[in-house]
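Every protein chain but one is kept in place in this view of the complex.
Right, subunit A next:
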């Protein structure tokens, strides 16, 4: 029998909050996605062994971390974790070098200078080694915290909203490290966030939580491409498509190939041939019944209407199947009616090239 990379089945009953979360995830990066109060932190703390009141089973591969029925409850220090917290939690009395080396030192492992140097180089923190955490910027601290977790040689990496304390520039600086972790290591990652952009860029698997329950599970494209799934409200929805870098044009635009359709984006700093994930926010998509001409927008995706979702408000979300994949568009009910939009009808999605924010461009996972 093969085990899922990560298996979590948890129950918790408290007066104010009931948790009943159950999922198995393949290797790669699993995002626990949900609003605050949805139970994300309770789940990750139970997986880490920091919260003791939840019951059930947690296993990483064939290693059981917790099984209430079998009276197994490994203490946190025996779980072989690399936990990256929302706040960096670096030890203020130790230098950066000793923070990085802490897990090895405390578990009396022999020194592995190569592994140390590799992590230091990957995170670009070589110049920080002799400093104390108090002298680091927020982004530097979080990079050191990532390094400290990696150097624990974990069997499971946990990340609890690791970017939420950082500004956008710092977020953009840290995100690629998680992409590399996902793509270059075999260690499963459980990543908690409430930001759809992080889900779009990072998730191999998305587990969406609401009120202590799993409401959706699937790939980023499946979950974010589902118009009925609006955890952050209608403003926040947007489909995820995959594309490959074709050419960099002299005028600063990068041409991508998305399932045979050309897409133009302001310069994407990637090599030709690289695969990317793009998130196209539903509110940045305009629909047209005929192929638009004489328009400033560069990206036009022909497709078929798969579904139209309406709610109590004035808005509607139209799902389109294009050669590039599922795309969502947010329009008003009124224009949906005026245009006579129907499932099965052919349609053109107009995406302004600038509408794909650089923060939403990420590398595709394997």
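By our rule, contacts are C-beta pairs under 8 Å (C-beta built on N, C-alpha and C of every residue); 3 or more make two chains touch, one makes a residue touch a chain; residues count from 1.
Following the convention adopted for this analysis, contacts and distances are computed from a predicted model.
From the set "ABC transmembrane type-1 domain-containing protein", "Probable septum site-determining protein MinC", "Inner-membrane translocator" or "Molybdenum transport system permease", the protein name that UniProt assigns to the chain left out of the figure is "Molybdenum transport system permease". Contact with the chain that does not appear here is found for just one residue of A:33, A:85 or A:178, A:85.
Contact with the omitted chain, checked across A:6, A:123 or A:152, is made by A:152.
When the full complex is taken into account, the listed residue touching the unshown chain is A:106, out of A:18, A:72, A:106 or A:323.
Not every partner is drawn; the one left out touches subunit A at residues 48, 50, 75-83, 85, 87, 89, 91-93, 102-103, 106-107, 131-135, 148-149, 152, 158.
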